[in-house]
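Note that one protein chain of the assembly has been removed; the remaining protein chains are unaltered in position.
Labels A, B and C are assigned to the chains in the order they are written; within every chain, residues are numbered from 1.
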Amino acid sequence: MMGMKRNRRAGAVVALTLGALLVATGCAGSGGDDGGSGGGDDAELSIQFLPKNLGNPYFDTSNAGGAEAIEEFGGTYEEVGPTEASPTSQVSYIQTAAQQGVGGLVVSANDPEAICDALDEARSAGVKVVTFDSDTNPDCRDLFINQATAEGIAQVQVDLIAEQIGDAGQVAVLSASANATNQNAWIELMQEEFAASHPDIEVVEVVYGDDDDQTSFDKTAALLQTYPELKGIISPTTVGIAAAARYLSTSEYKGKVALTGLGTPNQMREYVEDGTVTAFALWNPADLGYLAAWAAQALITGEITGEEGDTFEAGKLGSYEVGPDATVLLGDPYVFDAENIGDFDF
Amino acid sequence: MSATLTPVQPGTSGASRIVRRIATARETGIAVALVLVIVAATASNPTFLFSSDGFRDLLLTPSLLLLVAVGQAFVIITRSVDLSVGSVVGLTAYLTGRLFIDIPGIPIIVVFAAGVLLGGLLGAVNGVLVAWAKVPALVITLGTMYIYRGINVAWTGSDRINASDLPRDFRGLGTEHLLGIPILTIIALVVLIAAAWYLRNIRGGRELYAIGSDPDAAHLYGLRVSRRIITAFVVSGALAGLAGVLYAARYGTVSSAAGFGWELQAIGAAVIGGVAISGGVGTVWGAAIGAFLLLTINRALPILGIDDFWQRAVVGVLILGSIVLDRLLAVRQHRRLIAQREVDR
Amino acid sequence: MTVVTDAATARVYQAHARPAWRRLLLTRETAIIALLIVVIVVALASVRNFDSPLTVTYLLRDIAPILLIALPMTLIIITEEIDLSVASIVGLSSVMTGILTQAGLPFPLAAALAVVVGAVAGAFNGFLVTVVGLPSLAVTIGTLALFRGIAVGLLGTTAITGFPEEWTDLAKANIPGTPVPMIMIVFVILAVVFAVLLHFTPFGRSLYAIGLNKEAAHFSGIDVGRAKFTLFVLSGAVSGFAGVYFTLLYSNARGDNAMGMELQVIAAVLLGGVSIFGGRGALHGVIAGVLLIGTLGSALRLAGITSDIINVITGVLLVLSVVSASLLAWLHQRRSAAVGRRRGRRSAEGGAAGDETHNHASTSHQGRKQR
Partner (left out) sequence: MAFDADTPGPPHALELKRVVKSFGPVVALRSGSLTLDRGSIHALIGENGAGKSTLVKIIAGLYRRDAGDLLLEGESVDFTSTAQSKAAGIAVIYQEPTLFPDLSVTENIFMGRQPTNRFGRIDRKAMRTEAVEIFGRLGVALDPDRVTEGLSIADQQIIEIAKAISLDARVLIMDEPTAALSGVEVERLFAVARSLRDEGRALLFISHRFDEVFALCDTVTVMRDGSYVETTPIAETTVDELVRQMVGRDVTEMFPKQPAAIGDVVLQVEGLTRTGVFRDISFTLRRGEIVGLAGLVGAGRSEVARAVFGVDTYESGRVVLDGAVLRKGDPRAATARGIALVPEDRRKQGLVLDDGVARNITLTIRSKLARWGLIWNRLENEAARVWASRLEVKTAALDAEAGTLSGGNQQKVVLGKWLATEPIVLIVDEPTRGIDVGTKAEVHRLLSELAQQGIAILMISSELPEVLGMADRVLVMREGRLTAELPRAEATPEAVMFAATAPAEAAA
């Protein structure tokens, strides 16, 4: 619509305006940079936490634990991450970490394969990679901090639901994304356990809420409609269980359909108190982040290499030993119920 | 096409005209499709409709999208499009949570006003840029979609609003009902009726159609085109803002991803409901029914035994189907009008 | 065939109204390239690690799909159409690559079929736009949902991984001795092909004519429908190829791959100086536009600024670039109107004097068409 002449003159002015805008943001950028990694010569001990996504209270808690640990051993802590839990968006953060030359990267994988190559490249750039919460293939990382054994997690959830529904009837699983390594491992083990020890319980469907609150909420509604006979829901993810509890608490199914899984006490407190949820399980995510940070520190300083049998100190948690497949185990899951929930704040 | 298709001689009785109008209205087809979906889903699982939760969710789930789609219809009728509504929903939803957290005891009505105001303001920014810079809305709102979402994420960061941060009364709005109808749905219906009434019976509303039908003619008529376009964007923004507040009430949890992708759902709902992307045609009733159809299909698919991953594909087919249908109807009507002229000679 | 043989009054026709330096330097494209250079210089000076070869590798690797798709998108927008479905085609092609590979097809065959699927998807768009006669905005909003829906429907939220290593390595490999990824070879070849097509062929000429005045193009014997159909097929095929590359780069095929990328592509193309009204724009500006957005993002991420601010900046750049053009046009119009008024008064006072009557109405100043 513009004449050529106007267009050209427009171009010149655009260049100037935007140039100015740019210099401004460029300056802001450099300022932020100086502040961020201004830890002086300790650049080696700069550790980045890369959760599955930002805005997830579970990771807020675990990363706070990491920050606490890093402060204890005098490194610099940074949290980066995508807003949606997808592997491709994690890749660009891994690449940036490699470019920045951070000492260690603590990551919870959205996909065991997809981010593997990026992690490999980061490692060859000298970044120590620790996975926590959700693992990648063992050969793409230096160490995996396991919150609890998969068997232990599956077991506790199966026990809880079996007890709550009287060991018979339909149950469904509300998981995170279909590719979450840890979720899938647990679900598989749970199904084996049901088949082996609870023949009267039928797992009718596994649905995926993508660790998105709204999706999980709507999926819960859909589950209850689709399976009128449903007795219980297991949601082995903190986002899912909170969303499911919120739906149940205002629905006609409250108290009729049992809900358990993995959740944080602060999120679940209300629903335990109002009777929607009887009991649920979790490890302490703050401890998990805390341990992951110490492990990264041990890798960076060369205290350990990730070999089986290596041991390292993890501040207030004491000493840990590296197990097979370069895995460190945090401990057993903990069951929260109306009795003890008041003792926790995370 | 919502207007009567066949020329009616003056003097035909009003009643028969109304019947014919309803029978031939574009919205009727979509409403029938909606009923069919509900019937099919209910037949395969009665709780889809005949349980208190089923009935509630049937009405509740589409209510938020309905608001956004009504706003979108305003904009599309004037031959524009608003891609920024999803981002506006996200921003106002977070604002809602923040207000409750930062100002304990703030009256709920004030929060509603703030959300609608912020939404209207963001819409006004769109409208002013579109009307005065004379740049297509597609480009402007693509830009502001990025900007609003970016501001939202920067403001929210990794924070999120939890259900426990919100007063119980407020969350009650999202779940409680009056005479069996969820409050959220009642709010949406009130807005819908007001919008429909405005578009049909008020000069400003009719002028929106005129502008969308032929912007140059509107200019020659001396209509205040810029002002009307800005109005349409303000309405779209304000309704997205209202939807944002209600989003917080309904879902309780607000992260920076709230409302992500809603713009396409809203445009899809409007287009399916017969609001022509080329402006001047369609009603908010159509957009509302479109919103209902979209989300009801979403819920019905798993019940009908179709993996709900296919939902988006169904949406695509619906959008394409309705624009192709509209096109065919328009071509047919055009032919008939031309033939009519031939006969008149 | 001599028509008017009055050679005595032969006029000399200059090729250009303005000197070469003004034509070359005062363009929107030059402005964007200059801005890109400014960004690079500022980033080099102030962002730590920006100067590492790794930055170049990652940057080019990540924006390669956008660069690729921006090529056909430029041509489509020049003809005053738009294709919002490109990212969905990327996703669909990615899923097809995955499914076919998983089904045991040799990877090259699977990849070729995925590109064909992309081309077919593009042809579907083209059919609806040119044969059925629907607006491309509405059509591609529909196919945006449809193609993405098929991709997600086929695979759910699962992902297919485990592609042949030699291929995934190739996608990530650099040209030996440089930090530049191999995919850039493909891109440069395609960019040259598209640049020649757009700027140096009769077909390219017809695209500009279509974008500026579809009716006049039709009256000049240009097959508008066929040209547009070709472009949509090209767009689909290139998006399909980008999908294969995307799959290899991230070693996974997922339904939601490249979600939302259509908007990045369109933002970059418009930023690069292509007019949404059609008929204006050049490929070098678009390439600079993509690089600008990519470099900004890379520099800001390195400086520890989150991706959200990058989105804000992309949005602001986009809005500013279109609004400033309108603003300047408005100022120009106001000035020439003032000149007209001055002249008008003069000629009113001095009686009717001046050159021959022109019948140049003002409509070309006012928005020709708004969509």
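Keep in mind that, in the parts below, contacts are C-beta pairs under 8 Å (C-beta built on N, C-alpha and C of every residue); 3 or more make two chains touch, one makes a residue touch a chain.
Quick caveat, the model's predicted, so the values are computed rather than measured.
Participant: Just name the one of B:Gly71, B:Pro182 or B:Gly280 that touches the chain not displayed here.
Facilitator: B:Gly280
Participant: Considering the whole complex, not just the chains shown, which residues of chain B touch the missing one?
Facilitator: 1, 3-4, 7-10, 17, 201-203, 206-207, 209-210, 212-214, 216-224, 280-281, 333-335, 337-342, 344-345
Participant: Could you pull out which residues of chain C are in touch with the chain that's been left out?
Facilitator: Residues touching the hidden chain, for chain C, are 1-4, 6, 9-11, 13-17, 196, 200-202, 205-206, 208-209, 212-213, 215-223, 279, 336, 339-345, 347-348, 351-352, 354-362, 364-365.
Simple rule for what comes next: only the chains that are shown with their structure count from here on.
Participant: From the centre of chain C, which other chain's Cα mean sits the farthest off?
Facilitator: A
Participant: Using CA atom averages as chain centres, what separation in Å is found between chain A and chain C?
Facilitator: Between these chains, centre-to-centre, one finds 38 Å.
Participant: Let me have the rounded angstrom distance from the C-alpha centre of chain B over to the C-alpha centre of chain C, please.
Facilitator: Chain centroid spacing, chain B to chain C, equals 30 Å.
Participant: What are the residue numbers in chain B that touch two or more other chains?
Facilitator: Each of 134, 153, 256 in chain B touches at least two other chains.
Participant: Touching two or more other chains, which residues of chain A qualify?
Facilitator: Residue numbers touching two or more other chains: 1, 83.
Participant: Could you list, by residue number, the parts of chain C that touch chain A in their complex?
Facilitator: Listed in rising order, the residues are 22, 26-32, 34-35, 38-39, 42-43, 46-49, 52, 54-55, 58, 62, 156-159, 161-162, 168, 172, 250-252, 254, 256-259, 273, 275, 277, 280, 296, 299-309, 313, 316-317, 320-321, 324-325, 328-329, 332, 364, 367-369.
Participant: Under the stated contact criterion, what part of chain B meets chain A in this complex?
Facilitator: 45, 47-48, 51-54, 57, 61, 134, 153, 156-160, 162-164, 175, 251-253, 255-258, 260, 299, 302-303, 308
Participant: Considering only the defined contacts, which chain A positions touch chain B in the complex?
Facilitator: My answer: residues 1, 54-57, 59-60, 79, 81, 83-84, 212-214, 217-218, 221-222, 224-226, 228, 242-243, 246, 250-253, 266-267, 269-270.
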